[in-house]
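A single protein chain has been omitted; all remaining protein chains appear in their positions.
Entry: subunit A
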Amino acid sequence: MWELGSRLGFIPERVLAAPSTVAETFWALTASGELPANLLVSLARAAAGLAIALAVAVSLGLLAGLSRWGETVVDPLMQIKRTIPSLALTPLFIVWFGIGETPKIALIAVATTFPIYLNLFAGVRGIDVRLVEAARSFGLSGWSLVREVILPGALPSFFVGLRYALGVSVLVLVVAEQINAQAGLGHLINNARDFMRTDIIVVCLLVYALLGLSADALVRTLERRALAWRPSLVEQ
């Protein structure tokens, strides 16, 4: 219908390109290497932001989960952070970090830290204390107790957080890349906007959607591997 509308001229090229045009553009952009190159830049940004978020969230989540004072120190800060929408920090980050790569990565990191932290914290606190006790009775303590019992026990909940964070990272990527990007999908979109190339914009939107989907698929695969021990409610 979209195709038909475009062909008959009901949907002008300026408003929305025809699917066939979009497909053509997709091939052209891929063949020229323009799309893959920019996609890689965007992926690298998301990955960098997520890596920082993972490091911070896992440290803070363990700190707050494993000790009373850790909770007292860390949790209120994280809860305050949660009440500020991450995207609202954009202007501040531009002032602080300029318009280079830093604010983009920082935005992604900040936005994805909380879901990972919160779920890991809940996972650590929700651990079956009877298992911890049994493990202690067999001589586990300190780091070995964390590694063998607490982390694996918190893993299901951690994965929930990770999946959520990946979704958020794509969302924030879209916004962050509007900040004067010299490369990346956002840059591609901005250029296309200036030349009113709706076909390129649609291609980029589709790629963003694909990114979100593949991120989810990736975590699902990781989850299936890591949680193979878990009897599943729904038969695989």
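Here, contacts are C-beta pairs under 8 Å (C-beta built on N, C-alpha and C of every residue); 3 or more make two chains touch, one makes a residue touch a chain; residues count from 1.
One rule holds for everything that comes next: contacts and distances are computed from a predicted model.
J.: Report the protein name recorded by UniProt for the chain absent from the figure; options are "ABC transporter ATP-binding protein", "Sarcosine oxidase subunit gamma", "Ion-translocating oxidoreductase complex subunit C" or "Phosphonate C-P lyase system protein PhnH".
T.: Matching the unshown chain against "ABC transporter ATP-binding protein", "Sarcosine oxidase subunit gamma", "Ion-translocating oxidoreductase complex subunit C" or "Phosphonate C-P lyase system protein PhnH" yields "ABC transporter ATP-binding protein".
J.: Of the residues listed, A:G5, A:G153 or A:G167, which one is in contact with the missing chain?
T.: The missing chain is touched by A:G153.
J.: Write down which of A:L16, A:A51, A:I94 or A:L140 is the residue touching the left-out chain.
T.: Checking each option in A:L16, A:A51, A:I94 or A:L140, the one touching the absent chain turns out to be A:L140.
J.: Using the touch definition up top, pick the residue from A:L4, A:L77, A:L92 or A:L131 that touches the left-out chain.
T.: With A:L4, A:L77, A:L92 or A:L131 as choices, the missing chain is touched by A:L131.
J.: So that we can see where the missing chain sits, which residues of subunit A does it touch?
T.: Subunit A touches the chain not shown through residues 130-131, 133-140, 144, 148-149, 152-153, 155, 227-231.
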